[in-house]
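One chain of protein is taken out of this complex; the other chains stay put.
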Amino acid sequence: MSEHSHELEWETSPWPLIVCVGILLFAPLAFSFHFVYEKPAATLVSLALGGVLILISVIGWVKDGLEDKHGWGAGLSFPAMPFFILAEAFIFVALFAAYWMIRLKAPHWPPAGTPHISMVTPVIMTVILVSSSVTIHLAEMRHEAGNHTGFLGWLWVTIILGAVFFFLTMKEWSHLIGEGFNTTTNAYSTVFYSITGLHASHVFIGVALFVCILIPAHMRKTNSTFIRTASLYWHFVDIVWFFVVSQVYFWL
Amino acid sequence: MRRRIRTASTALMTLFILAVPVLASSEHESGYEKTGIADPVEGWNHLWHEMLWDITVMGVIFALITIYFMWRYRRRFPQQEGKQVKLTFAGMMLWALLPAAIFMADDLYLAGKTWALYNTYRNVPENSMEIKLESAMWSWNFTYPNGVQATNELRVPVGKPIVMRMKSRDVIHSFYLPDFKVKEDSMPGRVTYLWFYPKEVGEHVITCAEFCGVMHSNMRGTLIIMPVDEFNTWLEKEKANI
Partner (left out) sequence: MSQSVSFGKNLSQWIFTTDHKRVGILYLIGSLAAFAVAGLMAVLIRVELSSIGPTITNPQTYNVWLYFHGAAMILGFQIPALTGFLANYLVPLMIGAKDVAFPRVNALSLWLFWMGIIVALLTFVVPNPPDFMWTAYPPYSIMSGGNTSFYTFTVLIMGFSSIVGGINLIATIIYMRAPGVTWAKLNIFVWATMCAFILQLIFVPVLGSAVTLLTLDKYLGTHFFDPAMGGDVLLYENLFWFYSHPAVYVILLPMMGIIYEIVATFAKNRIFNKKVVVFGGFIGTTVLSGEVWVHHLFTSGMPNWIRLGMMVSTLLISVPVGLMMIGLVGTLYRGAIQYKTPMLYACGFIFLFLVGGLTGIPHAMAALTLALHDTHFVVAHFHYVIAVSGTFAVFGGVYYLFPKMTGKMYNEALAKLAFFVLFIGVNVTFFTMFIVGLKGMPRRYFDYSHMPQLEHLHKIQTYGAFVIGLGALLILITWLHGAFYGKKAPTNPWGSRSLEWTHTESPPGPGNFGGKPLDLPEDWDPYGYGVNPD
């Protein structure tokens, strides 16, 4: 679009449409091909195609956003984030409600078939996540102060902590699955995997957001609203973890 | 203006206080009659008519006023504009609280009446006969106290309240007796109940009211109300056949 008279042009952006086609292929179609129609080839194709489309449009979107081609700014994303967090919180509320309803009805808990679940990993994970919440705050402060290297450093630390957290979740999952404790085992495994899985997916999205900040940041392109917004989201992911860890791990 | 607000709130309180005895007196609603057994169907019909009057009056008042306004305030000449009254604060509160009080009083009145009838529905009479029901795709299976079993045909003696204890083998079904104005879901993992009072000899439809798959609409049965001795002979005969 032309720079000078953008008030009189229709604004366009191809990324929303492309990302949606990507999502269509990546989620509903791939899922159905795999689980319902059992067509591995079609699953792979739609996963790959969808993944590529999503990736392209995320890159394009972030690029547009940083260049601020349309002059919209990202000014309102920070005040809008609390509303998104409200919605997100209710996903967790629903899952915890399901958990409590099942749990309070159960004759004894944990139900038969549950192996010993170590309390060490969750404690380590808590420490990691809490410190990552601190480090992103430090990064944000450095950025505000115009200290680009300091900002980059703390951002890297945060991403690494987030990735380690995610890795620990996966490692614990594979350990438990190795002990024969999988999604189908009993009511506890049902809630265990869905709640920790939901949380892990949030960690994943948070880390992905940070990567979307990090890569352009190495080229000295940053957007402070975007950083503040992502960091707010990350604090939310951190707070939810307290509920997850206290309800699912420690209240056994 | 203060005074008006106070008047309005007094009116509201009065309405509330008036609603209380109405709630308390709703005991009649339960439909007890000479036999000493409450028949929910009678209570239902009674409450239904009362409710119907209630909502019809409400609706007709609103509709008539609307029609009158629609006719009375049609535009007479181009460029005419409306002249809405400007409410004072007290007027505003009055137009909020007074209707709210009336609607609320009506709601609580209906709730009170329903409460009584609902208790009749849910409190099983002492002397009733218990029949176990297990639903399955797509049939009703009954078990009598003495172990006799039946499918889709529920025979009961006249004049004895029947309570169904229900569960389901597979999906959710709903045991529905249209003529007895009652239904309750039967589901896996929980036991539910309903009761009804077969007052007269006759046949009635049993039909499934919760979507349960392809043959949902074919999940039907018959309720056969028999004279007591006929029923007893039938039950003995069945018992002997087991």
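In order of appearance the chains are A and B, and numbering begins at 1 in each one.
Just so we're on the same page, contacts are C-beta pairs under 8 Å (C-beta built on N, C-alpha and C of every residue); 3 or more make two chains touch, one makes a residue touch a chain.
This one's a predicted model, so the numbers in the text were calculated from it and none came from an experiment.
A.B. asks: Which of the chains on display does the removed chain touch in the whole complex?
C.D. replies: When the full complex is considered, the omitted chain touches A, B.
A.B. asks: From the listed residues A:L44, A:L76 or A:M170, report the one that touches the chain absent from this view.
C.D. replies: A:L76
A.B. asks: May I ask you to list the residues on subunit B that touch the chain which is not drawn?
C.D. replies: These residues of subunit B touch the chain that is not shown: 40, 43-44, 47-48, 51, 54-55, 58-59, 62-63, 65-66, 69-70, 73-76, 79-85, 87, 92, 95-96, 99-100, 103-104, 106-108, 110-111, 113-115, 117-118, 120-122, 170-172, 174, 176, 178-179, 181-185, 187-190, 192, 194, 205, 207-218, 220.
A.B. asks: For subunit A, which residues touch the unseen chain?
C.D. replies: Interface with the chain not displayed, on the subunit A side: 7-17, 19-21, 23-24, 27-28, 31-32, 35-37, 61, 64, 70, 72, 76-77, 79-80, 83-84, 86-91, 93-95, 97-98, 101-102, 105-106, 111, 182-184, 186-187, 189-191, 193-194.
Just so we're on the same page, only the chains that are shown with their structure count from here on.
A.B. asks: Report, in whole Å, the distance between the mean C-alpha point of subunit A and the mean C-alpha point of subunit B.
C.D. replies: A distance of 47 Å separates the two centres.
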